[in-house]
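I have a structure here, written as structure tokens, and I will follow up with some questions on it.
A single protein chain has been omitted from the complex, and every remaining protein chain is retained in its original position.
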Amino acid sequence: MLRYTIKRLLWMIPIVLGVSLIVFTILYFMPGDPVTMIAGASATDTEREALRASLGLDKSYLGQLGTFLGDTFLHFDLGNSYITKLDVAAELIYRLPRTLLLTVMCTVLSLVIGVPIGITAATHQNGFVDHLVMFGALLGVSIPSFWLSLLLVLLFSVKLDWLPAMGIGSIRHYILPAIAGSLGGIAMQARQTRSSMLEIIRSDFITTARAKGVKENMVIYKHALRNALIPIVTLTGTQFGVMLGGTMILETIFGIPGVGTYIITNGIGGRDLPIIRGGAVFLAIAFSFCMLLVDLVYAAVDPRIKAQFVTRRAKK
Amino acid sequence: MENPKSFFEINDLVVEYYADGEVVHAVNGVSLRLRPGQSLGLVGETGAGKTTIAKSVLRILPDRGARICSGGIKLNGTDLLSLSEHDMRKIRGNDIAMIFQDPMTALNPVQRVGDQIAEVVKIHSECSSLEAEEKAKEMLEMVGIPADRYKEYPHQFSGGMKQRVVIAIALACNPHLLLADEPTTALDVTIQAQVLDMIEDLKRKYNTAMIMITHDLGIVATVCDEVAIIYAGEIVEYGTKEEIFEHPSHPYTVGLFDAIPNMNEDEEWLHPIEGMPPDPTNLPAGCAFGPRCPRATAECREKKIGLNRTEDGHVCRCIHINKTAQGGEV
Partner (left out) sequence: MKKMIAFLLTAILLIGTLAGCSTKAPAAGKEEGSPEESGSENTGDGTEHGYKTVKVGISGVVETLNPLTIFTTGTWATLPAYYERLAALDEDMKTFSGQLAKEWTRVDDLTYDVEIYDYIHDWNGNPITADDIIFCYEKAIELSLSGYLTSIDSIEKIDDYNIRFNLKTNYIMTIENILNAIDIVSQKEYEASADQMAHECVGTGRYKVVEFAPSSSLKLKKNENYWQTEELTHYRSTGEADEIEIITILEDAQMAVALETGTIDVAKIPVASAKRFVDNPDYDSFTASSTAYYYLSFNVSPDSMFYQNKALRQAVCYAIDVDEIIAGAYDGAAGPMKSIALPTLPGYVDKWQEEDYYSADVEKAQELLADAGYKPGDLTIRLLILQNDVNKAWATIIQAQLAKIGINVEIDAKDSALWFSQGQSGDYDIVGWNITLPHMALNFAYGVGSTNFYTPETQPAYTEVLEDNELQKLLDACLDPALCSDETMDGAHQRIKEQAYVYALAYPQQYSFARKELHLEEPGYATNYILVPNTFKYAD
């Protein structure tokens, strides 16, 4: 298992390199000149050229690529924001805990609410509960988080005054964004769990378990669920990875300075290339880790997969 | 055949399935009796209703989509169909156990093999986890699997070994009655022999009664004391092994035996039974076998046929018994 993990970690290097290369190239050819944006309307040509040189934007494609790759991978320096001159890596680290907290809360909510709902729907297939859950799930994936966030704020902050509308002062500030952000996740987990469970429940070994006299509860949770976990784990891992960089809407509405707003509003909106690049590298690494964790969880959950990961050794 | 203090009996069991708005008449009034330690072979082709009968005994038919409409199942006098779910659970795996057809999918892939055996022990006795583990190891040894393979997973076992594990699970709590649903169908012939032998040994050791569901007359000949032939959810012939093998009376039974190729003679063609089994959603009004039967007359199509006694004393659901296929007198 250890060798498998190390192998995967080593694989991350070409992946992150690849992502960096692609992002860099896209940014290079993207219209919208950062120098013009920063220098402003009233800058002179000489001034713009000086700025361009100081930012290293006067070099050729390969020159800039070389500098970027060298800085990032040899010195672990993601550069400084063109506009605020703050260190990109430091800013990402500063903002990460907030995004992480939000992401973790949403993921936990998705699992804790979504999976049981899915199980209930599966065990009551075609009953009223099942239809209710499926409809609820449809709503959940269809409702835009933007709209829902504002609605939640209107209800819980303005009318009821139970929760703060925005900011990052305490955990309470993260409750509304977590609810708004997890609705889609709950819906997806519920649907996924339901379909996984339905498939598993029809399996022969479930009949065996019942024939042994196992309590129905145990049949569902111990025997069925454990087998149905694989797709659920996949979904959780993907959701988590995507949310790490994709919480921009929630962060903007709820005033949480996190990674999402940083990369999209500051980076892309301001054509602040180091932020975009640094953000892409960061997300590539984070997502790779998520996927590695997912695979490790697979191995822990399903011994057949673990066997696949460790095949080499047995063949002597 | 009315034994007042019977060990196990099924009386007029009727079971229906519901699918796509249609009613499937799976079991249509089946009755049978068992004495302790006795083996009954339940023979019929696929879809005849054999597995349904077994699952009905344990009441593990799917919740939606299946229903035991009427009839009774008694074990040592207790009516199983009227027990609460809670009480029924105490019976499953404990007093009555089942071995399933496909060993490849019968075991939980993510649970250790030993634990699966220990689980059934723990549910039905007050013992500790350690004791259950010990018992499970014993069972493994008993089915011919080294106890140090306790911690392995099903995918690490071959088909035959998996089936042995299934047998170990079934017998771990010394059940009074074992329902074996085609336990060797999915295995190759050599393994088949081994498994059958093992079942026989254990049966003898624990004096377990058994209902062996199969479509293989050879297996019936090896392990069963009595035989019931099932066709379209009904028992069409029922008697001791000798009676059935030496004097098959129902046209269907006759057809089954005829279909076995004769190793001693030089035959060019096999002798299948003409026609197909009836559609269970739309059973014929009279004898279910009528449409395929060489002996069928108008009388057969009119109403349901009851059980009639044959010459040597066993029962047969036919009004044209004691006649050969050619219609002559026996």
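The chains carry the letters A and B, assigned in the order they are written, with residues numbered from 1 in each.
Convention: a residue touches a chain if its C-beta (ideal position, glycine included) is under 8 Å from a C-beta of that chain, and two chains touch if they have at least 3 such contacts.
Since we're looking at a predicted model, the values are computed, not measured.
> Just list which of the chains on display the missing one touches.
When the entire complex is considered, the left-out chain reaches A.
> If I consider the whole complex, including the chain that's not displayed, which of A:28, A:61 or A:135 touches that chain?
Touching the chain that is not displayed is residue A:135.
> Quick one: say which of A:2, A:74 or A:158 touches the chain that got left out.
A:158
> Write the list of subunit A residues that the hidden chain touches.
31-34, 36-47, 50-51, 54, 83-86, 91, 94-95, 131, 135, 139, 147, 150-151, 153-154, 157-159, 161, 164-168, 252-257, 261, 265-266, 269-271
Just so we're on the same page, only the chains that are shown with their structure count from here on.
> Report the inter-chain centroid distance for subunit A and subunit B in whole angstrom, where each centroid is the mean of the CA atoms.
About 53 Å separates the centre of subunit A from that of subunit B.
> Would you mind writing out the residues of subunit A in touch with subunit B in their complex?
Residue list for subunit A touching subunit B: 125-126, 203-205, 207-216, 223, 226-227, 301-304, 307.
> Considering only the defined contacts, which subunit B positions touch subunit A in the complex?
That would be residues 55, 58, 60, 64, 85, 89-94, 97-98, 100, 102, 105-111, 119-120, 123-124, 153, 155-156, 166, 169 of subunit B.
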